[in-house]
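Can you keep this structure in mind? I'll have questions shortly.
Only one protein chain is missing from this complex, and each of the others stays in its spot.
The block that comes next holds chain A.
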Amino acid sequence: MIEAEQLSWSYGRAPVLDAVSLAAPHGRVLGLVGPNGSGKTTLLRLLHGALTSPTGTVTVDGDELRALAPREAARRLAVVVQEAGGESALTVAEMVLLGRGPHLSTFRRTRPEDHAIAARALATVGATHLAGRSFAGLSGGERQRVLIARALTQQATHLLLDEPTNHLDIRYQHEVLGLVAELAHDLHTTTVVVLHDLNLAARYCDDVVLLGGGGVVASGAVEDVLAPEVLEPVYGIGVERVEAGGRLHLLFHPRPREDLRA
């Protein structure tokens, strides 16, 4: 459970987020969506402490994040960031094993049980065959899966992901988010995921926070937030919602809203 209250952030004089509050409960996938520059990634960074809001608080299972030691925080929150690491000289196995770092003291080497945990994580994301490869030599999609495996190796109770489907083929976009949703529902992992594809959010998130204009425009269950009348003013594009196969789909019409309503 992550609870954030009254978070703000500005880059220089330009405010990005102002007094944003949200709650991410156990066992559900919370999507952060919004147009470019609406502060999705900034909000995620505030939630895992890479940035510290000058106002408000973030609590993780009731403990204030700021008060947690860095390694303790990393045992509770696993994060998949967008930072590439494409120049790294590590192999995939070594990259994934770094996820055990928060569990090991400075003097401790990784043990066989750590290797087993990392191997299971690689198997989960379907990347066992990559273990011996150089991380820098992987394709974007392969890297993304390896970074998710590293996050799983942290065995944290909270999983935060920043655009995890970037660089991925459609099939892997669905595989990765399917996996994320499965982990949340089966293991009650608290999951927060930044997505810019609203249809992926519609399919895999339970709740959605829609950001725009420096704050939360709407938040709640997917069906309530991903509605044309909510989305159109934020994105400035015509939105049509259809239901097919028992699921919600969004179609976008690049026309002025007036035309659409007419």
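What we mean here is this: a residue touches a chain if its C-beta (ideal position, glycine included) is under 8 Å from a C-beta of that chain, and two chains touch if they have at least 3 such contacts; residues count from 1.
The rule is short, and it goes like this: contacts and distances are computed from a predicted model.
Participant: Out of "Iron ABC transporter permease", "glycine dehydrogenase (aminomethyl-transferring)", "RNA polymerase sigma factor" or "NADH-quinone oxidoreductase subunit J", what name does the UniProt record list for the absent chain?
Facilitator: "Iron ABC transporter permease"
Participant: Just to verify: which one of A:Asp18, A:Glu94, A:Glu175 or A:Asp197 makes contact with the chain not shown?
Facilitator: A:Glu94
Participant: Of the listed residues A:Arg28, A:His48 or A:Arg145, which contacts the missing chain in the full complex?
Facilitator: A:His48
Participant: Write down which of A:Leu183, A:Ala202, A:Val217 or A:Val234 is the residue touching the left-out chain.
Facilitator: A:Leu183
Participant: Identify the residues of chain A touching the omitted chain, counting contacts across the whole complex.
Facilitator: 45, 48-50, 70-75, 77-79, 81, 83-85, 87-91, 93-94, 96-99, 101-102, 104, 106-107, 112, 115-124, 128, 131-132, 152, 154-157, 182-183, 186-187, 189
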